[in-house]
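Not every chain of the complex is shown here; the ones you see sit where they belong.
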Amino acid sequence: TPPSLREAKLLAARLLLGRVRKSFNVPPSAEFVARPVGICSMLRLPVRASAEGLDAAFVGVPLDTGRGAIRAESAMVRRHNASTGAAPFDSLLVADVGDVNVNLYNLPASCRLIREAFQKIVASGCVPLTLGGDHTITYPILQAVAEKHGPVGLVHVDAHTDTGDRALGEKIYHGTPFRRCVDEGLLDCSRVVQIGIRGSSYAPDPYKYCREQGFRVVLAEDCWFKSLVPLMAEVRQQMGAKPVYISFDIDGLDPAYAPGTGTPEIAGLTPSQVRGAHYLFSLCLSVGNTALLGANLLFEMLCVLPGVKTM
Amino acid sequence: TPPSLREAKLLAARLLLGRVRKSFNVPPSAEFVARPVGICSMLRLPVRASAEGLDAAFVGVPLDTGRGAIRAESAMVRRHNASTGAAPFDSLLVADVGDVNVNLYNLPASCRLIREAFQKIVASGCVPLTLGGDHTITYPILQAVAEKHGPVGLVHVDAHTDTGDRALGEKIYHGTPFRRCVDEGLLDCSRVVQIGIRGSSYAPDPYKYCREQGFRVVLAEDCWFKSLVPLMAEVRQQMGAKPVYISFDIDGLDPAYAPGTGTPEIAGLTPSQVRGAHYLFSLCLSVGNTALLGANLLFEMLCVLPGVKTM
């Protein structure tokens, strides 16, 4: 239960005066709580019914089956980022707000439910960190995001560009979200980068559409055998200070690292590439993902949100 | 947050006067909420920090790894018992109170933590329905139960009698809980039935101890090829109207039905035997178990708690 108006005012006043220390949610430490203990929320954080008052929120979108595994594996993630010193849980108020309801038998109806749920989260000023997929969900999420922020930049790690026009006659499915976003002006196309793209294709030149929109397409084969840190420095530059949405399809990684994907492509990125790369960012809005890698990558995204202190 | 004292008094008065209708927790129906949606609590019921005010509570004890799976599979269980008409969620206030903390590196310390947690639950008047194991946990739970209720009857479904004296020099482990309970007078030995017992043994006469205490030992081989309904009628008679603790070790079932157990024994009971049997009960205090079977059996136990109406 949120504080009464009077209590809230009092609290606000004290915060302004520096008299109180904001109280944060922190993942339990295995020093004091046995790791298997607890309801299976993300990082075992408290479950909240809404994003109201949160700085960042983990939120599930259950069109596929990955969220349960990500939440379960997230018990392995601890409070601090040992590489960067980031201490997100000492900087931001974070919780797990559960799952958005979806309609398993009607994809457009699901998209509407997702858009409405994210409109509320975004409106509250909370940054959503999304668990789930399939990648269809990016379309309604970006509708909600762009409604507040206008067209956003995009860093998109994936095996596929997801810019098809339609399949089996349908315009909405996991192969088309970014074409739909372009159609509706949700992306700042000069600030779109797609990384890890690979695989055989239906068309002879499958990247033509992306290049025509001004996207930068970085093929997986151009990433092999090397660190992505230099690339990410360029990307950082390109993104500038304006809002960026980060979308991570786990099949951007090689299937050896992320076997639980429905559309695997061989010869993908490695965790050391994507881990070494994305903490260069400091501005992001959301991210979608799967399992142990998912849990860790979501944690790393959290670590680079604006306002996260290092210790 | 619980109501203030004044609110509580008011509420109690209204309840007494029949002026208010108690508000219950109900598992979400797939008619309105997609089945995969939601934080993974038991039957997707609300998560509560304590058992205070609840009629019954699901509680996890994480000495082994089964709880996550039971909670996940419990999303398949629905609101009504179609066989008996029992409507537990329209009769009792039920929630998931999460997990008891344990000490993974010190079994006696875990037992102390479990006993203390169950003392609180039992003291509040709430009936605990326990998810977990291994079977060691029955010992501290029965300590808590007997502290309030005195020596209790026991219906124990298992492949093993769990009445060993010690192993590797230790008196507390999953093979000894009921011997420890007898040692401490926690059981009403004339009302103890062990069902499904089988397997090779360390001693030539492995059931001698049980029989000396007055337990009824029903071997699995005496259950083969037939319904357990007649047996359960006898057991019901034997238990009378006094408190009974129900302990269900999933290895009582044949490993074909419950492969995820650490101590499988071939030629066990079948789900139709245990399902057909245990809704004859109407008085129980707790029950321990694993996975889809676990979820369903826990639901059925809930269905026979005192006060559950049928519709």
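Order of writing sets the chain letters: A and B. Residues in each chain are counted from 1.
Following the convention adopted for this analysis, contacts are C-beta pairs under 8 Å (C-beta built on N, C-alpha and C of every residue); 3 or more make two chains touch, one makes a residue touch a chain.
Given the structure is predicted, the values throughout are model-derived calculations rather than measurements.
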Practice item. Tell me, please, the full copy count of this complex, given that what is shown in place amounts to 2 chains. Key: 6
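What we mean here is this: only the chains that are shown with their structure count from here on.
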Practice item. In steps of 5 degrees, what rotation angle do you get fitting chain A onto chain B on the CA atoms? Key: 180
Study note, to complete from the structure: Cα centre of chain A to Cα centre of chain B, whole Å, reads 40
Review point. Once bound in the complex, which stretches of chain A touch chain B?
Key: 1, 33-41, 47, 60, 62, 65, 67-68, 71-72, 96, 98-104
